[in-house]
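Have a look at the structure below, then the notes.
Shown here: the complex without one of its protein chains, the others still in place.
Letters are used for the chains, namely A, B and C, taken in the order the chains are written, and counting of residues starts over at 1 for each.
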Amino acid sequence: MNVKTKDTCTIAARGNMTLLSLEEVNKMMELGRGSIHELFRKCCLAVLNHDAQDDDAMAVLNRYPDFEVKLIPRERGIHLELINAPSQAFVDGKIISGIRDSIFSVLRDIIFQTTEQNTGKYDLQDSFGLTNYVFQILRQGDVHQYGKEPNLAVCWGGHSINRVEYQYTKDVGYHLGLRGIDICTGCGTGAMKGPMKGASVGHAKQRIFDGRYIGLTEPGIIAAEAPNPIVNKLVILPDIEKRLEAFVRLGHGIIVFPGGAGTAEEILYLIGILAHPNNRDVPFPFIMTGPKESAEYFEQIDQFIRFALGDEAAKFYEIIIDDPEQVAMKMTQGIERVREYRAEKKVSYYFNWGLHIEESFQHPFIPTHENMSGLKLFADRPLNELAADLRRAFSGIVAGNVKEFGRKQVEEHGVYQISGDTALMEKLDALLLSFIEQQRMKLPGSKYEPVFEVVK
Amino acid sequence: MNVKTKDTCTIAARGNMTLLSLEEVNKMMELGRGSIHELFRKCCLAVLNHDAQDDDAMAVLNRYPDFEVKLIPRERGIHLELINAPSQAFVDGKIISGIRDSIFSVLRDIIFQTTEQNTGKYDLQDSFGLTNYVFQILRQGDVHQYGKEPNLAVCWGGHSINRVEYQYTKDVGYHLGLRGIDICTGCGTGAMKGPMKGASVGHAKQRIFDGRYIGLTEPGIIAAEAPNPIVNKLVILPDIEKRLEAFVRLGHGIIVFPGGAGTAEEILYLIGILAHPNNRDVPFPFIMTGPKESAEYFEQIDQFIRFALGDEAAKFYEIIIDDPEQVAMKMTQGIERVREYRAEKKVSYYFNWGLHIEESFQHPFIPTHENMSGLKLFADRPLNELAADLRRAFSGIVAGNVKEFGRKQVEEHGVYQISGDTALMEKLDALLLSFIEQQRMKLPGSKYEPVFEVVK
Amino acid sequence: MNVKTKDTCTIAARGNMTLLSLEEVNKMMELGRGSIHELFRKCCLAVLNHDAQDDDAMAVLNRYPDFEVKLIPRERGIHLELINAPSQAFVDGKIISGIRDSIFSVLRDIIFQTTEQNTGKYDLQDSFGLTNYVFQILRQGDVHQYGKEPNLAVCWGGHSINRVEYQYTKDVGYHLGLRGIDICTGCGTGAMKGPMKGASVGHAKQRIFDGRYIGLTEPGIIAAEAPNPIVNKLVILPDIEKRLEAFVRLGHGIIVFPGGAGTAEEILYLIGILAHPNNRDVPFPFIMTGPKESAEYFEQIDQFIRFALGDEAAKFYEIIIDDPEQVAMKMTQGIERVREYRAEKKVSYYFNWGLHIEESFQHPFIPTHENMSGLKLFADRPLNELAADLRRAFSGIVAGNVKEFGRKQVEEHGVYQISGDTALMEKLDALLLSFIEQQRMKLPGSKYEPVFEVVK
Partner (left out) sequence: MNVKTKDTCTIAARGNMTLLSLEEVNKMMELGRGSIHELFRKCCLAVLNHDAQDDDAMAVLNRYPDFEVKLIPRERGIHLELINAPSQAFVDGKIISGIRDSIFSVLRDIIFQTTEQNTGKYDLQDSFGLTNYVFQILRQGDVHQYGKEPNLAVCWGGHSINRVEYQYTKDVGYHLGLRGIDICTGCGTGAMKGPMKGASVGHAKQRIFDGRYIGLTEPGIIAAEAPNPIVNKLVILPDIEKRLEAFVRLGHGIIVFPGGAGTAEEILYLIGILAHPNNRDVPFPFIMTGPKESAEYFEQIDQFIRFALGDEAAKFYEIIIDDPEQVAMKMTQGIERVREYRAEKKVSYYFNWGLHIEESFQHPFIPTHENMSGLKLFADRPLNELAADLRRAFSGIVAGNVKEFGRKQVEEHGVYQISGDTALMEKLDALLLSFIEQQRMKLPGSKYEPVFEVVK
């Protein structure tokens, strides 16, 4: 394991981080103190640690206890001094440009969020306020391109997938790239990296030089899912709920590859939203796909959804097995319908303001044991309420698996207890066990210790 | 006089006005009502009326009573519908691109200022808050260029200057342009246009394609001093005080050409600031210049300053007569010293945060008759207090000459009364009379009716 | 008069002059010897002397007898050492970028022409060979822009025009520039500079940053008509005949302003070509225009053409007096018809291969006294033959006026003798005398000494 570090190194900002107000610089300098600094330090470390083969956030952070980052004001903007940084971020003593950019994306987002939340400019208790806030973070993140037609496919799926599945995500990405589609993912490895890698080859073949590889992450997961090197637009949302909202409002369509609890969380989130009556007319291409070896996986997912939420819920997505080109063509056609719809309605191409999202999907869910055991997983609840709670259940499991907060909870209080309808609980347990068996919970090589228990 | 209008025309935003939040769009749509809309309409009209030979704001506005502008939300940002707009803004039915850009600059600035003031994000009673606000407006206005060395010369001087003087401002601009210097002015005609025109030729000869021609204006004056066509960065500051602060913090040096009351206001503003002890070490190139035919003008100014503020005040500027190349060389050298100073102090190249500006120069002065007659123009006051009040006196006269508010005041209440020390009042009166004689108060052709009376 | 010089200065090539073969470098180094070097030296001097107020080629060249230019091979292409160069080409010791570019354009064209003529690749006795050669020189000169629609207006007219006429050429240029039209001229001052200057303002207003200001010149005239500073594409054709062919095949339409013998030469050249039956269907916008003060001038030209070549010849052009916007609109419409025609015929937008040009218009005419007196100016000759000889007569007069070769001829052998039909001779004499009276032969201030005598 590479724990070599580089003693010290100063890096200069580029782009819009070079044009700061004195107030902003002062605010950044204050980072030297308090909890925000620790957050910033952790996220920087995650980015610098970009090639690590590891998904245990705490392990990553513990490996470089001496790592430190300091801000230095300079005539052309802010500089950062990195001390004892992981050496893999450097080439012959110089930091890799893409990593420098990502470090400053981290700085930008953390400063912005800290600054804006305090001004009370955004009402984060209010649905519209939350949506507006997500938009502002994305706009700050410079993820939009002026004049571009809708062309952004969000790809979801696990960080821990097997070689065949990984190759398949690359193939789908390649065919999307050939069609000029840009990619947005959760920015880690596995199904988050493959589509970007494939698309970059497709873009190169088509001589597209401004392809976007957008990575949306959150402080809690960035250490476990460090941005892969293809990501050229990195945005850190404050929590998983805002990150999910960013995915569905920014993307023009969504492709789901095989994954574990996190992917299940994403699927339930999207179905819960699309199922809302207000969204019935909004076109939203939603494709689940994988190689033929993964066909069974999607059957399980499909059955679970149909069982838990009804057959109605299954009409929002299409499952395509083992046909990357078909996936790319369907997605391209679906995005064209999105474009037509928005042009006709004269609404924005770059952010889906019109999609209705219930507050129950927007407010942060904190995976304490109390909150987890309080979820009401009963089949007789309204579809969107049950979807919301199922989403939270999977979210808690992800936290227990790889996030710092969740892992500490489990360390202290033992595994989460999830309870509800017996029939539903049995299906849920079976699904989760199959994730474990298929090694979708953790990267291969590490043994998975369950962080939950389904109380049947 | 051209009062032809174009019935109706829709124009689409470009650049950063294409990426608006729903909240921003809604705020803009509200413009349809209330006082902000009227402000926006007037500023648009001033921009559209770009080739008019007229400096009477009210006359300009009255000539197109049917002009109207409406905002229309669209899939790629906001559109504007112009109704009964001045026809000179169009070529073969299409709006001139530079004018379109300026219109959207107007929209951007007015929206931003309206929005931000209400959030309470900026404390506009506080000196630092005001400075920060000025910076934010300039940053919004995209006037900075990443990576540029200091190279911005602010040129002040009258809109009403004679042909020889106008040619001289072009010559100075040409030699500045040859040296890669960019130009910032008050964005109207005369000494505000000549340096830009000259610099554009110098830039062309040097194959500089990204030369900045920054126009800083304010709602009160834009109708009387419509942005000249060379301006490619237009920013509307809320009032003259913020505009003056923007000039001195953004520019790396200042050149003053002959002018009238407005130019005198600018000179006194700058001397008042540079005279502050905190600014003694701050390098700030400040050159007054004109053709040999204008030598006497600068003698008068120089004498008035020395009489009113003492010989100390005269050491901040250098007067160069009839040598455009010398002016350009001195300014280039002066800016190089600014660069060295800021590099050494490790402070920003793009905004002079370190320049100390007293609050008395920052807070808006409203030229009512009461305020004007309340100015204390006594020679025994401290230099910076007297300079501040003299600045206000000239400011009021400019308002009475060309601004809508001032002209209405004078219409209703008669000419302003200015009083103080007899000796000082005599000098002031003589200076103002010489401005009138030299036709510096109004564009030639129109007879000047004094808007003030010096009570000796 | 500025005869200051800069001792020595080394300038480095940019663009495609940086990528030379060893063979090309060797060929350039050979320039140190023989007649090509002297040609190169003279052309460089003409370019460096860019701001001179002088149209006497010999005087210009004699003023800097010590000027020298040397080639130096370097790792990134060729460098030039300039010794005793006119100081006005430098700013604070550094050469002006645009002048550097022009110097290397001179080098490129002279090398190319010297090299290619020797290979026998082009058959310069053959009409198609000559046309192909002209095309190759223009392509080398990088005057085309990939993907541009037809938009190039050639402007002809005198270098010696009065202030009102000069302003008018600027106004026309401005309205052309507003419509996105690029400008091509003979690259000197007067009517060759005004349209470019006007267009540059129009382009700036429309935010067009890649406007082309193409100057086509020849070694014989470049010293007398040094490229004006707006020219950003300079091409040196070997002689006036190839230069004229370049104008008519490169441009999509032609505007003629008032001028002297050179302008008359151009008009007769164009009419001679358009009158050929093969060109009857080829759309070619051709407008003569000037301010109302110059109305008489065009009447004279029109009458002379009608008398000499018949009313038929007058239908190829349109005369518009005192309406710059109308000129620009008509030219824009005319160019649109050119585009339609070429699109329909599927022929090139960037070079008018299809225009038929008789060899009598292509082969160089050497203005010796023998050749001048041998011209057959008889009214009963076929239109195109007579037009060709009239063109030569005017060409010879231009040479005698401002070109080195012609001036030497006249110095040695006295004024040229021109003879032909009495009636025609009388009209010709009257026209030429009116050019003299109107000071169109030489720049104002210098007295014109006729270089010809019409033998009636």
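By our rule, a contact is a pair of C-beta atoms (placed from the backbone, for glycine too) under 8 Å apart; a residue touches a chain by one contact, two chains touch by 3 or more.
Note that the structure is a prediction, hence the values are computed from the model and not measured.
The hidden chain, counted over the whole complex, makes contact with A, C.
Contact with the undisplayed chain is limited, among C:7, C:23 or C:66, to C:23.
Across the entire complex, the residue among C:342, C:391 or C:407 in touch with the chain not shown is C:342. Of A:98, A:129, A:283 or A:354, it is A:98 that touches the chain left out of the display.
Checked against the hidden chain, the listed residues A:5, A:18, A:169 or A:200 yield one contact partner: A:200.
Not every partner is drawn; the one left out touches chain A at residues 91-92, 96-99, 101, 178-179, 200-201, 204-209, 229-230, 232, 329, 332. Listed by residue number, the positions of chain C touching the unshown chain are 14-15, 18-19, 21-23, 73-77, 119-121, 128, 131-132, 135-136, 139, 144, 146-147, 342-343, 345-351, 353.
The criterion applied here is as follows: only the chains that are shown with their structure count from here on.
Viewed as a contact network, the protein chains form an open path, each link joining two chains that touch. Distances between chain centres, each the mean of the C-alpha atoms, put A farthest from chain C.
The most central chain, judged by the distance from its Cα centroid to the centroid of all protein Cα atoms shown, is B. Interface residue usage between chain A and chain B, two copies of one sequence, is largely shared: over half of the residue numbers at the contact are used by both copies.
Centroid to centroid, with C-alpha atoms defining each point, chain B and chain C lie 44 Å apart.
The mean-CA centres of chain A and chain B are about 48 angstrom from one another, to the nearest whole unit. Not a single residue in chain B touches at least two other chains.
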